[in-house]
Structures are given as C-alpha cells and as structure tokens.
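The complex appears here without one of its protein chains, the remainder shown in place.
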Amino acid sequence: MSLKALAINCTLKASPAPSSCELLISQVTAALEQHGVSCEIVRAVDHNIKPGVMSDEGEGDDWPRIREKILAADILLLGTPIWLGHPSSVCQRVLERLDAFLGETDEAGRMISYDRVAGVVVVGNEDGAHHVSAELFQGLNDVGFTLPASAVTYWVGEAMQGTDYKDLPEIPEKTAQTTKTLAANCVHLARILRADRYPAS
Amino acid sequence: MSLKALAINCTLKASPAPSSCELLISQVTAALEQHGVSCEIVRAVDHNIKPGVMSDEGEGDDWPRIREKILAADILLLGTPIWLGHPSSVCQRVLERLDAFLGETDEAGRMISYDRVAGVVVVGNEDGAHHVSAELFQGLNDVGFTLPASAVTYWVGEAMQGTDYKDLPEIPEKTAQTTKTLAANCVHLARILRADRYPAS
Amino acid sequence: MSLKALAINCTLKASPAPSSCELLISQVTAALEQHGVSCEIVRAVDHNIKPGVMSDEGEGDDWPRIREKILAADILLLGTPIWLGHPSSVCQRVLERLDAFLGETDEAGRMISYDRVAGVVVVGNEDGAHHVSAELFQGLNDVGFTLPASAVTYWVGEAMQGTDYKDLPEIPEKTAQTTKTLAANCVHLARILRADRYPAS
Partner (left out) sequence: MSLKALAINCTLKASPAPSSCELLISQVTAALEQHGVSCEIVRAVDHNIKPGVMSDEGEGDDWPRIREKILAADILLLGTPIWLGHPSSVCQRVLERLDAFLGETDEAGRMISYDRVAGVVVVGNEDGAHHVSAELFQGLNDVGFTLPASAVTYWVGEAMQGTDYKDLPEIPEKTAQTTKTLAANCVHLARILRADRYPAS
C-alpha cells in the first residue's frame, strides 16, 4: 500500500508569489515521490484558517478541509519561514488548529493523529532554524505526531544577510543531503507505524 | 509631561468574548493609570492585520493605524495567551508587522521605535509563561524596544489543568504584586528614557 | 528479545539528595519495567562529565562510560528540572556530549545513535515544561533519536509557587496517565525500530 504525504507551506505570501519555503518543501516532496509517496502541498495563507483551537471554527473556516487532508495522510510536512527567529504566524495558526486533536480520540482511545509521522522544513535569510524546529517538534509531538530521526531539513544564511534560498545559485549540498535523509526517514517510520500501530490507550 | 501606553491583546477570541489576557492586561493598565499614564487597549484579532512584514500591506490592512498608536506611545504592552507553549498566532503576527521597524530610522539614524519601553503580559491554563516572555522579549528587543527590570507579569495554572485566569476566585497575590512591579518599572524607565534619549547612530 | 532503557537524571543535586526529577523518572522506569524493559538510572551530576563536545574529553572524563550505556540501550530517557524556564545546565552538558554523535557513523553510514528512541521527563515548581521538552526534543532529534507520539511526561505547579513534585500528597492523575502513555509509546516504537531499522545512508 502506498503512502500519502501532506505538506503545509506556512509562508506569509499568498500564491502565486514565489516562496523559498515552497521550494525547499518541493525538494522534500520530490524525494518522497521517489519513494513512491503521493504528495500534496497546501499553502496555508491562501486559505481562511480562522483563529481558534477547535476543529471547526464555523462559517467560512477553511480548516476542516485541510484537517481532513492531514488525517488522510501518513506523513505531515510542516514548512515555515523564520520571522524574528520564530515560526511564522501562519505556522502557529496551523499548530493552534491542530491543538484540537488533544481532545479527539480514535476507536482505540488514542489521540486521533496517532501513527502519523511529521517532518519539518525551515527556511530563513539568517538564523533560527534550530529553534523553529524545536517549536514545531514540540507542537507536533504534543498533538500526537511521531518524529523520525533527523526530522528536519533547513537552510539559513550567514548572520544579518539577506539572500533568499530561492535565489541561491544552487542547492547547498548539505541541505540537499539533509532533505534526502528527512524523506527516507519519514517514509521508513510511516511504513512501520502503519504496519504496527501504537497500542490502545 | 504625561506618559502614554498602548496595550495589544493577542487573544484568539474576537470582542466581546471574555478574555483572560484582557483581564490581566487591564490590571496592568489600571496600575499604570495610578502612575498617571493614559492607556488604551487594542484587541488585535478584532482588526484585519494582514500577513506580511511591511508597515503597510495595502488595501484593507488595519496595521498602519495600530502602528501609529504604538509610535505615539511611550510604553507598549504586548499581551498574549499561550497556545502549545507558544505565543499566539495573533501575537506573532504583531511581531511580524513590527519587524518593519528594522528598516525604519528616525532623524538621528536610530530605529524608529527607540526610547520606547515594552512590557509583557502572559496568561495560560498551564505552563509556558517563561518561554513566551523569552520569545516576546527577544522579538520586541530586536525591533528596538527597551525592557525594564521585571518586564513581565503572568499567570498559569498547574500542569495539564484547565482553569482560566478570568475564572479564578481571586487574583493570585504573587501575580498581583508582579503586575504592580511591572507597571512601576515601565513608568520609571519610560520617564528617564524620554528625558534622556539613546545617542544618535 | 528484551529492551533496555537508560534514564539520565539531570538534577543539580548530587546523590543521595532527594530529587523530584528522580521520582518522576522512576515512575516512568517502573512503567517501562511492566513492559519487560530493563532500566538503569544515572544521576549525571554524580559523575565528572567534562565540558566539551567530543565523545572523550580526556583524563577524568566520566562521559565515555555513560555514552556506552546510551549506545547499549534501545530507549534513552532524558529527565531534567526546570531552572529559569530552561533545561538544567547538567542537561545541556549531556546534550553537548551527545553532539559528538553528529560525526560518528555506523557500518551503514548512519548516525551511530539511529534506531534508538528518546523520551523526556520534566519537573519544576512552576512553568517551563513545554519549552524544556521543545529544547530536548530538538537536541535529541538533532543527534539521531526518534521521538514517539506523546514523548514527554511532566509536572509543574501554578505560577510562582514553590511546591516540589516529590512533596505532593499524591501523584497527579494526569501526570500518572501521561507517564504510562510515554512508557507504552517508547516501548512500541523501540520494538518496531529494532525489528526494522532506518535505511542505510
């Protein structure tokens, strides 16, 4: 049985503006596809994800459809730019909506998100990738996701410089290798968790 | 000359929903008013603060008016609930819009926000106040604000419990004392910085 | 084949001083033992873990023996008190020594720590558990560990109060449940990763 991945790009820029985060995410999904995973990328800011911490915040809320895609996937990739050293406001909005999983259980009494794997993608001009991945690892783990070894790929430039990942002359080799490892580990862990699920609560 | 304070409440709930964060903020502004400071509270989620990192993100953007209020004040109070241990998405949105200050200078070549003091207010059911204040201290300092001694007041409950600050039978004494100290220190520092400004760049 | 767990207690207090962190760790190891896991607890501050980021920092360094225990185990529990909202200095020291794994590969070209699962235990008087778990999740993941769903158990008290976990009249029920879940998930993930390892690099 083939795996599915959903990637959420938490850039502040609506489509069709180019996004460094989209670029790095697409490199992860390309690597996932080489493992036979079918992938979809959602740009969160294109949707009306209402403020709140429930799975449905009422009229006009686009979250319920995104939530369905997350639950239909084996792998969630959460990608964000870095602003002031933090995950973007759009990314924190996504985490807040995922917070509802804390109160939703499956037929085995486990959090509804269990057995799903999460990977993290972080891009910035300079500085912040480790902290942003810490915030996302903890947020995603709190709401039930499992994190594979080497669960993040990232790029940031030298301190206080302004180049974008999308404007680099070529993909930095270390980021390319990290991207490949992230994809391989997500696939491995998602496969074995699908075959052998966490115990009932 | 009297001082002005602007408080931004970054709750996820639009007015007129009750907000624990609003309650604690209003206790700080009450203390500030006892020092003769004139205060205004803005609930950020009631306004259309568009995603982006510029001072004006174009049509329909409510940020420029809030930005004017910030620059007209001597003291900025940034108040946020805690979600997944992090500042709210609304709070990070405010920080992202403040990020534009990094490129805006006054006639002395200093960041346009200089000489202003920031205080932080954090409320949650359980856990997260120190980290949220760390994120806000750093974000606010990065964009030019000065942080007085004891620059935060907060309340959180015991691990994994669900009581709201607004539903407590009485104000916890330690939080009340911390609120008073925050107000006194903001006022003191804002006064001396107004009288004696940072040097030109 | 039975599993092994090593727990590292990063309290600031040398043995035999009572330690809240030791108490919560011992509740996790008791739960692990019910799953048939053999457990050992090391109190880091009792040993001379020299400053540095190599696997052996020379004469008098006790880290190499602890490192061997980590590599001999399937599950690493990292437990820490919260000081100033952060992991303890002893815990950061352990992470710094684990940093050497970044340069050490096994026969399959993977980081030497791969296929091992990590769980986190956090205790404080008040506030900080989510941030501390974020720091530990990211640090442990960076050096090759896999994080199961619900990878942390914790307790903290209400804001600015001073009760210790070890002095509570009884184990808070939510912490007890979280401890049980942490143990069950560590065991499940360690079992399936031992049977089916991450691919070669």
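The letters A, B and C name the chains in turn, as written, and every chain counts its residues from 1.
The working rule: contacts are C-beta pairs under 8 Å (C-beta built on N, C-alpha and C of every residue); 3 or more make two chains touch, one makes a residue touch a chain.
What you see is a predicted model, and the numbers here were worked out from it, not measured in a lab.
Screening B:V28, B:V45, B:A100 or B:A151 for touch with the missing chain picks out B:A151. For the chain left out of this panel, the touching residue among C:S15, C:S89, C:T105 or C:Q161 is C:S89. Touch with the chain omitted from the figure is made, among C:L12, C:I41 or C:L168, by C:L12.
Residues touching the missing chain, restricted to subunit A, are 84-85, 126-131, 134, 154-161, 172, 174-175, 178 (touch as defined at the top). For subunit B, the residues in touch with the chain missing from this view are 111, 113-115, 130-131, 133-135, 137-138, 141-142, 144-152, 181, 184-185, 188-189, 192-193, 195-196, 198-199, 201. By the touch definition given at the top, subunit C reaches the unshown chain through residues 12-14, 45, 51-53, 83-90, 92-93, 95-96, 99, 135, 138-139, 142-143.
Note that in this section only the chains that are shown with their structure count from here on.
One finds 29 Å separating the Cα centroids of subunit A and subunit B.
In terms of their C-alpha centroids, the spacing between subunit B and subunit C amounts to 36 Å.
If you average the Cα atoms of subunit A and of subunit C, the two centres end up 25 Å apart. Across the assembly, subunit B contributes 84-85 as residues in contact with two or more other chains.
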